[in-house]
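Here the complex is missing a single protein chain, while all its other protein chains stay put.
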Amino acid sequence: MSTPAHLPYGGVATFARAPQVQPGGDWQADVGVLGVPFDIALGFRPGARFAPRALREASLRSVPPFSGLDGTVRLAGVTFADAGDVVLPSLEPELMRDRTTAAAREVRARCRLPVFLGGDHSVSFPLLRAFHDVPDLHVVQLDAHLDFTDVRNDTRYSNSSPFRRACEALPNLTHITTVGLRGLRFDPEAVAAARARGHTLIPMTDVTRDLGAVLDALPTGKNVYLSIDVDGLDPAVLPGTSSPEPDGFTYAQAMAVLAAAAQRNTVVGLDLVELAPNLDPSGRSELLMARLIMETLCEAGLDGGRRD
Amino acid sequence: MSTPAHLPYGGVATFARAPQVQPGGDWQADVGVLGVPFDIALGFRPGARFAPRALREASLRSVPPFSGLDGTVRLAGVTFADAGDVVLPSLEPELMRDRTTAAAREVRARCRLPVFLGGDHSVSFPLLRAFHDVPDLHVVQLDAHLDFTDVRNDTRYSNSSPFRRACEALPNLTHITTVGLRGLRFDPEAVAAARARGHTLIPMTDVTRDLGAVLDALPTGKNVYLSIDVDGLDPAVLPGTSSPEPDGFTYAQAMAVLAAAAQRNTVVGLDLVELAPNLDPSGRSELLMARLIMETLCEAGLDGGRRD
Amino acid sequence: MSTPAHLPYGGVATFARAPQVQPGGDWQADVGVLGVPFDIALGFRPGARFAPRALREASLRSVPPFSGLDGTVRLAGVTFADAGDVVLPSLEPELMRDRTTAAAREVRARCRLPVFLGGDHSVSFPLLRAFHDVPDLHVVQLDAHLDFTDVRNDTRYSNSSPFRRACEALPNLTHITTVGLRGLRFDPEAVAAARARGHTLIPMTDVTRDLGAVLDALPTGKNVYLSIDVDGLDPAVLPGTSSPEPDGFTYAQAMAVLAAAAQRNTVVGLDLVELAPNLDPSGRSELLMARLIMETLCEAGLDGGRRD
Amino acid sequence: MSTPAHLPYGGVATFARAPQVQPGGDWQADVGVLGVPFDIALGFRPGARFAPRALREASLRSVPPFSGLDGTVRLAGVTFADAGDVVLPSLEPELMRDRTTAAAREVRARCRLPVFLGGDHSVSFPLLRAFHDVPDLHVVQLDAHLDFTDVRNDTRYSNSSPFRRACEALPNLTHITTVGLRGLRFDPEAVAAARARGHTLIPMTDVTRDLGAVLDALPTGKNVYLSIDVDGLDPAVLPGTSSPEPDGFTYAQAMAVLAAAAQRNTVVGLDLVELAPNLDPSGRSELLMARLIMETLCEAGLDGGRRD
Amino acid sequence: MSTPAHLPYGGVATFARAPQVQPGGDWQADVGVLGVPFDIALGFRPGARFAPRALREASLRSVPPFSGLDGTVRLAGVTFADAGDVVLPSLEPELMRDRTTAAAREVRARCRLPVFLGGDHSVSFPLLRAFHDVPDLHVVQLDAHLDFTDVRNDTRYSNSSPFRRACEALPNLTHITTVGLRGLRFDPEAVAAARARGHTLIPMTDVTRDLGAVLDALPTGKNVYLSIDVDGLDPAVLPGTSSPEPDGFTYAQAMAVLAAAAQRNTVVGLDLVELAPNLDPSGRSELLMARLIMETLCEAGLDGGRRD
Partner (left out) sequence: MSTPAHLPYGGVATFARAPQVQPGGDWQADVGVLGVPFDIALGFRPGARFAPRALREASLRSVPPFSGLDGTVRLAGVTFADAGDVVLPSLEPELMRDRTTAAAREVRARCRLPVFLGGDHSVSFPLLRAFHDVPDLHVVQLDAHLDFTDVRNDTRYSNSSPFRRACEALPNLTHITTVGLRGLRFDPEAVAAARARGHTLIPMTDVTRDLGAVLDALPTGKNVYLSIDVDGLDPAVLPGTSSPEPDGFTYAQAMAVLAAAAQRNTVVGLDLVELAPNLDPSGRSELLMARLIMETLCEAGLDGGRRD
């Protein structure tokens, strides 16, 4: 009988039972986790502030290593550290953004792959600023919405605008691939601006029709930041989100895109945003998203692709 | 920056932010909306009485016009009016039916396309009576159940019988196409009666197997009343309904049927029934159904099929 | 049989079925209602953004006039108008405050008694600014917390600070009486500052011990703005709030304070804040608070104190 | 160790684990239980249809006999039978009333004390008709509302009217005592009609001020039918009800009234109505009301007042 | 008009309105139902203890016989008996297992096909012990997980181990086919042990890719015990379970496997486990699973395959 281990509801909840560290502390790990419990930039149903803690708890059902039915072992020997959450102010968005960028830089400096737990999608802008020195940075975004709006409801920093702001601030951010688009209403100016920059906009109907072609359209050989907006998934799969749109990704489809993006590129960072645990009393939303993060890490080559 | 506009949770909730009118008032619009918050004719889990208000609130995330990713603009210039709800009595079904028919007639007289928000499915009978003068009226019904029962639980007016009563009362109602049938138990007499009238009964398995063939079986060139029972959709997509049946429509499949029915015919009216918001704490049921109504309107030619 | 009237779940929900108006429109009423669906200044559990709409719906069970068991009739002939909600930006607190003050001024100019539906407690500051010209303005605040903090979590505009900001901005705001204080932890600087200004700070234990003495400590003959933070009530009575504190007001105790404050003074305005309907699935929180507003209006002399 | 017994969640749920019988079957018991899962006569939030089953399940935590801390034993040897529910039609109120009266008569004929589980309060009228032959029948009603309205929302049979109808139909129903009145709005005609008949109307404020005086005002030495509308209780105690009113009975106060009424009179029947389990996710509403029924039975002399 | 029948929420809830019997009583039926409300052997989110009662209630929407759209009639004349639940101890697992085996034997002796309502999956071990005398017993298991672990969290009797224990205890249990495997993490020792015994392990990806091949891999002509772990289904279809795994069975896929297994073999028993109704406020989980049981019974040849 092996060492006793907690059942998922037992013990203080850090991500994957990792040691708890400070973003700027003295630590090193393969994977560094940082939460950004900020959701006041979304314009509908709040709750993403509760996601970092919910994902930590849910991750306890998916602690690596993972032995497969076929004998493979994944994420064996890969180390994790949980740097907690950015300490956020109330109501002061600029201060929030500065602190988020600073903490993300500290985490990034101490690990091979930082994993960020949002928060609404506005957090991707300050997070991406921590990658200002990555040459030819590509973003692969799973999302029902484009999030490239210049101004919405009188602000430039809502969850509709993170990638617009990032492109303005980061000359090294050369390209964005957005997969899963299917909102009923797009901002024409945002669509035009994204197209003008040469971004790849892939509607969800393309995913449904020909997933292989979509995978082929992903970047290859690049430094890639993965941004997973959980409203990219079908709301039947993922009810816990502010702005559900019908006919989204199955888990398997989302995983196929993430796996291809991870395998063909170097993943420099990863965020998962817009998860609102309070909107899903079944609790499956966070359980599935914790697993999605883990399976994405499995594809990111952290264990040297080891398959024992 | 454009005129300030409410976030979805802001402002008094009328459908699509339309002006509030009285059914018999002095108004004209392309689309007139009328709620029928009546659910005492269903035999299981109540809550459809709350649907008109929930759909109004949910519609605020889907206010037209709709700019697509491809540059199309839909429902631009189409006007809406919200005629509120029928003022219903308690416990007096005949009076309820009379008032519903009267209000529906008033709304119908003032708009090109009336949209009715149920309520349980029994409301389709009094609503259809407001269309007694439409020649060769066809009904296209999305539904897991047939709703053509003569008598159930000692009443002729439950949500199992609206189309039986409508066929008795309306000589002009010549045909019904029901798509999505998959209840475990059908009333043999009702099936026989529907078949005897030449109705088209399409089981859900046909939709799954060959959607194109199903679309071909829809009427063409007719005056069509669309009746959307939300239990036609898969309960994973649409949990908020009294009587869920497995293996139903995806949103896309439902939309394909509604689009085909709308494009090939003249839509004279539309109801959406059996939505029970209280049974779906995620709130997605009403959000998706408000969008479904909007997308159906997009297909109904109200804007002259304009695609800018 | 009188004119048909909607059951509470029927019809578009305006406050007390009042006509819907614009804040700056052409209208006059005894009571003008304005919602402020803003809750991003609270530091714990969001949801107060949903309160204006929830209070409108709940008010439909409490539409005046009110005939008592003893034959009295209250609020007969008193007119209401619902000015909807302030159109709020995302994430731009200063703009939010300016718009709120502007809309509140417009409503105030058109009615005898404006009723404001928050939102978190931070909205009381911009609302009070609309009363900058009321001489010798007194505030009576029901609250578990003092809300007089200078800076919290790096902001001066959170829901902990509205009265501090108001006192700074409004020379005419001469005095605040806070009733129900019982937080576990007070900001010593805030307590000192409030005491230095001569404010009356009444702990909840005083209410429990001697309600009469508390009523005697309320101002008399003043222009009073009532600010009702629903966390003043006991969480058993009022579960739907972000920051519950034990041993609060019963409904009757709250009503006693509000009635005394209203009867002995001239009520110039009223807000009710921190109601989070999403935290109370029983729905009683908004039902009781809609009634509380109505009963407070009954005590405010709007009908000349008529008791038929 | 005694005979194994089910934990409360185990076994088919009959009331207090009583044998299941038919209303008109061949059985005899001290207490006969009949459910009336009818709630379409209420005008707000449905759910009372689920109460009979919820009360059966909840009763399994309160199965007699009851040994007290002081050594008393209550309800020892008292026999129960569960006659199931009235088989109700859909949407046919008159038929519902006839069947309810018939089943209640059958149950009454086979037991010493029938217990009826509503349903909304409209069921008390057909239930009382089963007591048409009880001389000088008194009703003691716990309720926030009077329920003596002639017509509401165009019907004479809503949950606002059961006692008006009963008084019209039953010459032997000589008097009603209603305790706990506190609605915001009373129907003046109903109040006048009740007063004209000499009914005793006791506002909740009297209970709070002087419970002893209220108990003294109860009838003595009469045949009493107890009608417990759970909205008589405070909504903090009892959240699961359609129309909560603040400042109601504590459990102890309600029990004091019921105990006094039971001890001083002969209880001929008992109903508990307006319990909506779907509105209380904590589940305490049905647990407490099942106990309330049991404790009322303890006071009704069924065991000869035995206190071992 | 036929004999009045209860609406689904009416009447004491036995499975399919069957007569209530004792496991060891004097009865005979085609189908005997036994609940095992035991869930303390699962290691995450409890609630399966509530499943037997929830399934009984849900079954009332699916009471046979079933007339199909095509005129077939299924389960006509098939008789049911509800033997209630095993009377379980607290905290004494061995005693629980003994009682469960004993009650299952009694039920099995009185019917053609016993249906067991769990409970967590650990109950399958004591249930299978009641089939120790069935020659060449095969199990067909729908499940996301293997449940063949030797020891987990220091126990040999958790819901991860029922089939390991059964294989040890029952020499006649010759083979297990597990369909739907997709956990993130398998116990390598358990996989090896199952493979060493020649069990058939079918991952969910095989079902998705080629359902026909999966059906072909099922046993034929055997005595089969069906064990349905509801976490085999996709959590979008079936949210009410402790340990959801993404990308599971649709209802139709699950039904295809169960139908094939039932048609090609002799079904000697059936259990459905791991249903946690408390985790699905929409209530569809139990409704769909009650129907799944019924449709499986339709395929088991109880009515001689009669299709009228």
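Lettered A, B, C, D and E in written order, each chain numbered from 1.
The definition used in the following text is that a residue touches a chain if its C-beta (ideal position, glycine included) is under 8 Å from a C-beta of that chain, and two chains touch if they have at least 3 such contacts.
All figures in this text were calculated on a predicted structure; none of them were measured in a lab.
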Open item on the list: Given that one chain is not shown, what are the shown chains it touches?
Closed with: A, C, D, E
TODO: Identify the residue among D:5, D:109, D:192 or D:213 that touches the chain left out of the display.
DONE: D:5
Task: Among C:171, C:188 or C:212, the residue in touch with the chain that has been omitted - done: C:188
Open item on the list: Need a quick check: the contact residues on chain E for the chain that isn't drawn.
Closed with: 39-43, 46-47, 49, 88-93, 95, 122, 152-155, 157-158, 278
Open item on the list: On chain A, where is the contact patch with the chain that was removed from view?
Closed with: 4-7, 9-14, 20, 35, 37, 49-50, 52-53, 56-57, 82, 84-90, 99, 281
- [ ] Spell out the interface residues on chain C facing the chain that's missing from view.
- [x] 43-45, 151, 153-154, 181, 184-188, 191, 201, 203, 208, 235-236, 239-240, 243-247, 279-281
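What we mean here is this: only the chains that are shown with their structure count from here on.
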Open item on the list: Between 0 and 180 degrees and rounded to the nearest 5, what angle rotates chain C's CA atoms onto those of chain D?
Closed with: 120
- [ ] Write down the chain pair in D-E, B-D or B-E that repeats the interface of A-E; the criterion is over half of the contact pairs matching by residue number.
- [x] B-E
TODO: Please flag the chain sitting at the greatest distance from chain E, going by CA centroids.
DONE: C
Open item on the list: Over half shared numbers or under half: where do the identical copies chain B and chain D land at their interface, same or different?
Closed with: same
Task: Geometric centre distance via CA averages, chain E-chain C, whole Å - done: 55
Task: Mean-CA-position distance for chain C and chain B (Å) - done: 40
Open item on the list: Where in chain C do residues touch two or more of the other chains?
Closed with: 4-5, 7, 9, 49, 88-90, 281
TODO: Can you identify all of the chain pairs that touch?
DONE: A-B, A-C, A-E, B-C, B-D, B-E, C-D, D-E
